[in-house]
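A single protein chain has been omitted; all remaining protein chains appear in their positions.
Right, chain A next:
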Amino acid sequence: MLNYAFRRLLMLPVVMFALSLMIFALQMSLTPTQRLAAYAPSPDFLKGGQESIRMLIEQYGLNDPFYIQYGRWIGNILTGNLGWSETARQPVGTALASLLPATIELVFLAFFPGLLLAIYLGSRAGIYLNRWPDHLIRVFTILGWSFPVYVFGLLMLLVFYSALDWFPPGRLSQWAQAVVASPSFVRYTGANTVDALLNGNLSVFLDALRHLVAPVVTLIYVNLANMTRVMRTSMLETLRQDYVRTARAKGMPRRVVELHHARRNALLPVATIAGMELAYMMGGVVITETIFDYSGLGQFAAKSAANLDFPAILGFGLYFALVLVVLNLLVDLIYPLLDPRVKTK
């Protein structure tokens, strides 16, 4: 098992190298003036005229050949420097590190409850096939699936923020922000809920949680259908297996058969989908973050791409490659735990 994991991890540098070459090649298909957009994102920045533009291109080496620019970048990477992001106005590594806790906080709070709910609803739907719980669950999840994130997010804001003032956008209220920014509040992780608990500040914890409710509910609901339907289908298939029929014939209680024997085996396809879903979410949930004014990796990646901020795009690409490889590996390692018949060779 360890050998397998090690070999999979060895692929990581190769994937990252190939990815960086691809992104760099794409970047070089643009002219130096287009690539200058990272440093001069609006017409305002170019009011200095042609001479100023040429100086900026020279200053940032945008006229240099591919291999020199790539060599410069890879040289920095080897010294642990991912470059400077004009979008974040800080080193790419610092930007990724400071945004990651916010994304993890949001994604974990949305993903794991969402996964458990999907497993529960999917198995219920499978067990009660074509009966009212099945119909209800299908309608409920398909409704969520049909909602564009944008629409559902705005509805959440309109009802729970604008009308009720329960769940505001952003990550913290002004007063909580002041507490968090004060020297007495120690930032352990960058995740507001965790740090508030570690600092023993319940009111900040509750405020952070209050700000997380709307985006978390939105993410759970709009992503629920996919995993629920896979779970339902898998459950149906498993319930038709011979060993389930045998167990029932032997008089084993229905609940034990369904929940302990069938459901565990039905989880395999869900694990695959869940791994992909988690990887996707860890890449940033751009629309949710934008609607709820939640500064996370998604917003950063989208803005960097729009600004042609290539150090940030490359840095984000490497991060995402890492997430994909590691999560795929984790899913592979989870398979044998779910079904001992599956052996990793």
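Just so we're on the same page, contacts are C-beta pairs under 8 Å (C-beta built on N, C-alpha and C of every residue); 3 or more make two chains touch, one makes a residue touch a chain; residues count from 1.
As a convention for this text, contacts and distances are computed from a predicted model.
Novice: Looking only at the UniProt record of the hidden chain, which name from "Acyl carrier protein (OzmE)", "Phosphate-specific transport system accessory protein PhoU", "Cation:proton antiporter" or "ABC transporter substrate-binding protein" is the right one?
Specialist: Going by its UniProt entry, the chain not pictured is "ABC transporter substrate-binding protein".
Novice: Can you say which of A:F24, A:W84 or A:F205 touches the chain missing from this structure?
Specialist: The one listed residue touching the chain not shown is A:W84.
Novice: For the chain left off this view, which of A:L46, A:I142 or A:V213 is in contact with it?
Specialist: That would be A:L46, which touches the missing chain.
Novice: Which of these, A:R124, A:R171 or A:H261, touches the one chain of the complex that we don't see?
Specialist: A:R171
Novice: Can you list, in ascending order, the chain A residues touching the missing chain?
Specialist: 30-37, 40-55, 57, 59, 84, 86, 88-91, 95, 98-99, 102, 154, 157-158, 161-165, 168-171, 174-175, 177, 181, 290-293, 295, 299, 303, 306, 308
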